[in-house]
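Some notes on the structure that comes next.
Every protein chain of the complex appears in place save one, which is left out.
Moving on, here comes subunit A:
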Amino acid sequence: MASSSSSSKTGLKKMLTLKSSDGDEFELEESIVIQCQTIKHMVEDGFSLIPLQNVDTKTLTKIIEYMKKHAEKTESNKEEIKNFNKEFVKGSFDDQFELVSAANYLHINGLMDLLCQSIADRINNKSVRAVREIFNISNDYTPDEEEKVRDEHKWAHEGGEFDESLD
């Protein structure tokens, strides 16, 4: 739809439109969007308007921000990208989970790696209870069962205080 009109605006660059689950449309250069494997395959199949039913506007905005920045990656701005990444993963767990689900669905490997590592670092020292809360998982063990599982690797539950906070 937008592809032919936008090409004229930006010279030879081919444009694509991404549509969020809320119906908002975002126009981007193809060279930026092909970091995303899922979209790359759709482009190869001839699509120029790409509906993303699993990604809402808020998440898509963040993901586009990430893709734009990483499309600028060169040898000389490594430090800048590093700082960008650091800022990018600062949101709440819920925001991170929305992003990681979207990155997984869209197959953006770099973003997937960044988010998974950041979440892993953040839950590294959390207590079991905190991990459950953070991931919104209900405990389906009986107290006896849980104790048994704990006893199988007792040492893993020892060694100092675990973090009970949820952020």
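We adopt the following convention: a contact is a pair of C-beta atoms (placed from the backbone, for glycine too) under 8 Å apart; a residue touches a chain by one contact, two chains touch by 3 or more; residues count from 1.
Just so it is clear, contacts and distances are computed from a predicted model.
Undergrad: So which of "F-box domain-containing protein", "BING4 C-terminal domain-containing protein", "mRNA export factor MEX67" or "tRNA (guanine(10)-N(2))-methyltransferase" is the UniProt name of the chain that got left out?
TA: "F-box domain-containing protein"
Undergrad: Footprint of the hidden chain on subunit A, which residues?
TA: 94, 97, 100-101, 104, 112, 116-117, 119-121, 123-125, 128, 131-132, 135-141, 146, 149-150, 152-153, 155-157, 159
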